[in-house]
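With one protein chain removed, the remaining protein chains of the complex are shown where they sit.
Right after this comes chain A.
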Amino acid sequence: MLQQTLITDKVGAAHWVLALFSLILMSSIVLAVKPAYAGMGSAEERIAPVGEVRLQGQPPAEIAPAPAELETEDVDLAAAPQPGRKDYPNIGMSSRAIVWVLAQMHLFFGALVLAVPLFVLMIELVGVYTDDDRYDDMAHEFMKISLTGFSITAIFGGSLTLALFMLYPDFMGYMMHVFGTQVLVYASLFFFESFFLYTYYYGWNAFRYGNLKWVHLTLGLLLNASGLTIMVLANSWATFMMAPSGVNEVGAVVGNIWEIMKGPLWNPINLHRFVANIAFGGAVVGAYAAFKFLSSKDPETRAHYDWMGYTSNFIAILAFLPLPFAGYWLMAEIYAYSQQMGITAMGGILAWLFIVQAVLIGTILLAGNFYLWSGMSRTEGSVRYKGLIKVIAFVLVVSFLIWVTPHTLILSASEISLLGGSHHHILGPLGIMPAKNIAVNLMLIATFLSFQLYRRSDKVATVRWAPLGNALMVAVYVAAVVNIIFLGVYYGYFTNTVYKVGSSVAQVSTTLVVIVAGLVIDTLMFKKAKILPSHWGRIPDRSQYALFALPIAFTWLMALMGYVRSSVKTHWHVYTVMKDNSPDNFIPTIGYAGNMITLVTILFLLCVLFMFWVANLSGSKQPQPAAGGKA
């Protein structure tokens, strides 16, 4: 036994020596490779090798300096390369278009596969606490339908990386120089994510009950942890390109990797993407449920997929409601970093895209509300709220129309004279942000009211103070609406820009107060409520089209806002540090961007169909052929 231990120790020691030797060898290689890029700028290296000129009193510089001498300040202070037009490979078609499609497809699927395990874990936990197997089965089904998505994400990610290295070699060289070994950490996380993904999915039934269930939940937690870490690491590349940190004004690295990653926009983007991914993932799996619902005639199957569609819509809309606030924080940080960049997005050439954004968000809110109203037919208790739905619909439509009203229009001279100026005297004021802030906040409040009414429709409060609770709720709504309109009108039209921006924070806070007050009051008021019967599956077929409108609008919106986020850098690869001198260094027209976004949306739709088809394939079984080979 002792001998065996000694042998093991010797083997262990040998491993350590081998590891140390490998480390030294690798360090030597790194040191030998590093100067080829890093030492380009020094006077001695540029001039001395010619053999004619060198600094007085100094020995001739060595052409290949010894590795030990390379740890000078110059090594780390290499400026960002400034490639010329000819340094970008020309493959006969737009490099930007190729990268655009690949990056967007990677992001779509990346968002989906990061979001699904997140709410799957939540649903699984709900299943554990309610002891209801339906939750567990639904969570498992959500994982099943998104499983192929992980491979599709990796395929587009790999293709994107190759395309970037081929089409933008100097830019990628610089990014690798800046982020260094962080990219290897990023790559290694995929091993962890794959491990947890497969054990989580395939171990679902093996670790279903008792203590093993907690092992399973831990696997899910670790899957989400590795997925989120992957996301925040990749986000740091995007935010470095927008607002570089950890480098000096010529792009030379002066900070450590943490300083490089933790730029001013990193956390706002992390939060925004985290929340948006959940909304997006919920919407996509909702479409799956809707498709299955419409395809089936069996009441039990329809009831199951109705419930699944409802849960997906619930996740999507719940995550969507705080999204404008995360977006607001992001834009505020962009303005704080560079007012010029902020105005390029909100008031410059990209500002028109926010009209399209309004159409998309309007579609999402109208579809989400329509689905909730349709869903009220599941229970008899909803008749109490039918009248209010008309009011909500009116508020939504009017607010939507205000939101899409443009401020300035390109007009001919005769049109200007007919209009009496460049802005219409009534519609002109509706085009600026104060009117839109009022409209957006009212739409969010109206959507929350729909959600609240839906949740109340199968309950009857039994607490004594229910009338008081209702009165309080009405008072909160009325006060909030008055406050939002007053803040928007008074500070938006009768004071200067600084107060206008400040008042929007108060408007957003008011909306949040309504949401929080609604949740608190309803939780307390319906604690021991009488539950009215609900009939899952009793919902009109047309309502299911709302569950298709949601992912289409989310996908389009995601591509649109990603395009805006990337374009605010204008003609810079890395803002203020590395210029984009490629033939595509201009911001294309909105029509061109629209075409690209439609292209990626349709590609995504087709890939998602494939993903769903594969998921269903696993449950299908071909009947055994009859004798003679005929089925």
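The working rule: contacts are C-beta pairs under 8 Å (C-beta built on N, C-alpha and C of every residue); 3 or more make two chains touch, one makes a residue touch a chain; residues count from 1.
Heads up, the rule we're going with is that contacts and distances are computed from a predicted model.
Visitor: Just go with whichever of "C-type cytochrome", "Phosphoribosylformylglycinamidine synthase subunit PurQ", "Ubiquinone biosynthesis accessory factor UbiJ" or "Carbohydrate ABC transporter substrate-binding protein, CUT1 family" UniProt uses as the name of the absent chain.
Guide: Hidden chain, UniProt protein name: "C-type cytochrome".
Visitor: In the full complex, which of A:T344, A:S399 or A:N483 touches the chain missing from this view?
Guide: Looking across A:T344, A:S399 or A:N483, the contact with the absent chain belongs to A:T344.
Visitor: Consider the whole complex, including the chain that is not shown, and state which of A:V356, A:L372 or A:L430 touches that chain.
Guide: Reading the full complex, the residue touching the unseen chain is A:V356.
Visitor: For the chain not shown, which residue from A:A238, A:M308, A:M376 or A:I552 touches it across the whole complex?
Guide: With A:A238, A:M308, A:M376 or A:I552 as choices, the missing chain is touched by A:I552.
Visitor: Could you please point out the chain A residues that touch the chain left off the display?
Guide: 41-43, 46-47, 50, 52-53, 55-56, 81-86, 249, 287, 290-291, 294-295, 336, 338-340, 343-344, 347-350, 352, 355-356, 359-360, 363, 406, 410, 432, 493, 496-498, 500, 545, 548-549, 552-553, 556, 567, 570-572, 575-577, 579-581, 585-591, 593-595, 597-598, 601-602, 605, 609
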